[in-house]
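A single protein chain has been removed from this complex, and every other one stays in its place.
For clarity, chains are labelled A and B in written order, and residue numbers in each chain start from 1.
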Amino acid sequence: MGESMNRNLAVYRNQEGMEETLGDLEQLQERFKTVPVENKGKVFNTDLVFGLELGFMLDVAPSIVVSAIDRKDSRGAQARTDYPNRDDENWMKHLVCSAGETGPEVSYAPVSITRWEPEERKY
Amino acid sequence: MRYAFFPGCVSRGGCPELYPAAVLICKRLGIDIWEMQGASCTGAGVLQEKNQLLGDTLNARTFAMAEYWDLPIMTICSTCQGVMSQANFRLRDPEYRAQVNTYLAEEGLEYKGNADPKHLLWILIEDYGLDKLEELITRPLHGVRLAPFYGCYLVRPTDALQFADNPDRQDSLEKLIEILGATVVDFSGKTRCCGFPILTINERNSLAMVGKHTSEAKDLGADAMITPCPLCHLNLDSFQPKAAAQAGRDIGLPILHMPQAIGLAMGFPASELGLRRHIVNTRPLLTQLTPVGAAH
Partner (left out) sequence: MKVTIRVRRQDPEVEDTAPFWQDYSLEIEDNATVLDALIKIREDMDGTLSLRCSCRSSICGSCAMRINGHAGLACKTQAAAALQEGDVIEVEPAGNMPVIKDLVVNFDLFWDKVMEVEPYLQPQGPEPEGEYVVSNESMLHLSGVTACIMCGACVSDCTVMEVDPSFLGPAALAKAYRFTADPRDGDDEGVSKDRLEQLNAPSGIWDCTRCLECVQACPKGVAPMERIMAMRDQAITAGFHNTNGARHTEAFSESVEQSGTLDELKLVPKSLGMTNIQGLLNYAPVALQALTHGKMPPLMHKKIEGIEHVRRIFEQVDETER
């Protein structure tokens, strides 16, 4: 998971790469169903903690990928090589990801602008 | 080989048996020592609590005297050695040295930064050579089990003590014990604190440290403990009976100053080495030694 996410969902991203990772994550979720926990103890059982945490991470990782694929522009920590420009007209909005029946579902929320106008970073 | 000899306060004070023993073995080793009659106490870390600049200036004064004589400094005390090494480490900074030198000028002294004070233990390993020492051993301490006890300031902090450049310093005492023909008793307390600095402040804790280390060594089969630090000796020897009473057990572990152990292996009689001056009886240890001149 870490390798695939690092490869395709670091700052520079593109459609093809992100779809590859989405596939990787599906496979990993399948494998996770039979993950073993070697340590059966109740005291400071990091083996169990890491097992549980892996499950949580496998839930959260696809939401990052699905949102990043959905957002077809570049801003902040998302630099899409296939959509290199910032597009405030269509994408000046928050993406809200929630757990759906078959995976993460994306919806949108408006950006509330107060004292400081958002503007493109030019340096 | 010639050294500017810095005996320290305790080797002539609370442990008056150390100074003659050190002088005796240096003579046998052929090491020529010029005693630094005008050198002050290093401050032992106590003066440094109050005023580090003052402590460093007093040590720079000693270093400058040795530089003037063009001789390296020899110490016989872990505490003196450590405090000097720490001061020298700070005095590497030319700006700081210049500041310190302003106080020395009136006496016509200047510390140029070239002193490299060394404990006799380090000198034996790094300058003299343990193989040469071995040639002078006439009564190897075969069968004697010796527990090393370094004294904090001879092992920490490793940067000021230049352990990286002198890796032998890490286990110098064990190396010496082996050359003397004795067996090393390794134990967890060997680089810990003897408790001496808090003797008058928290006697219970100080004695607990004495009791812990001497008991551990004794229980591991040590016949005696050997230390290059007279301050450790003061606590581990003089206060051992009291520590044993506090711990509610017998200990009775003789504590040897490093030069005394070397002297015994060179065949000197116990009386010349001041062993009778110890609080913990050394006689049982002496009966273990083979007579001088016996085949080995």
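Heads up, the rule we're going with is that contacts are C-beta pairs under 8 Å (C-beta built on N, C-alpha and C of every residue); 3 or more make two chains touch, one makes a residue touch a chain.
Since the model is a prediction, treat every value here as computed from it, not as a measurement.
Peer 1: Taking the entire complex into account, which one of B:C41, B:A270 or B:L286 touches the absent chain?
Peer 2: Of the listed residues, the one touching the omitted chain is B:C41.
Peer 1: Which residue, B:F149, B:F239 or B:F268, contacts the hidden chain when the whole complex is considered?
Peer 2: With B:F149, B:F239 or B:F268 as choices, the missing chain is touched by B:F239.
Peer 1: Which of these touches the unseen chain: B:G129, B:G143 or B:P157?
Peer 2: B:P157
Peer 1: Looking at B:P72, B:P140, B:G195 or B:P228, which makes contact with the chain not pictured?
Peer 2: The missing chain is touched by B:G195.
Peer 1: What is the set of chain A residues that contact the non-displayed chain in the whole complex?
Peer 2: Missing-chain contacts on chain A: residues 37-39, 41-47.
Peer 1: Could you pull out which residues of chain B are in touch with the chain that's been left out?
Peer 2: 9-10, 12-17, 37-41, 43-51, 53-54, 57-58, 61, 82, 103-104, 106-107, 152-153, 156-158, 188, 192-193, 195-198, 200-206, 208-209, 212, 237-239, 241-242, 276-279
The criterion applied here is as follows: only the chains that are shown with their structure count from here on.
Peer 1: Determine the centre-to-centre distance between chain A and chain B, using the mean Cα coordinates as centres, and give it in whole Å.
Peer 2: Spacing between the chain centres: roughly 63 Å.
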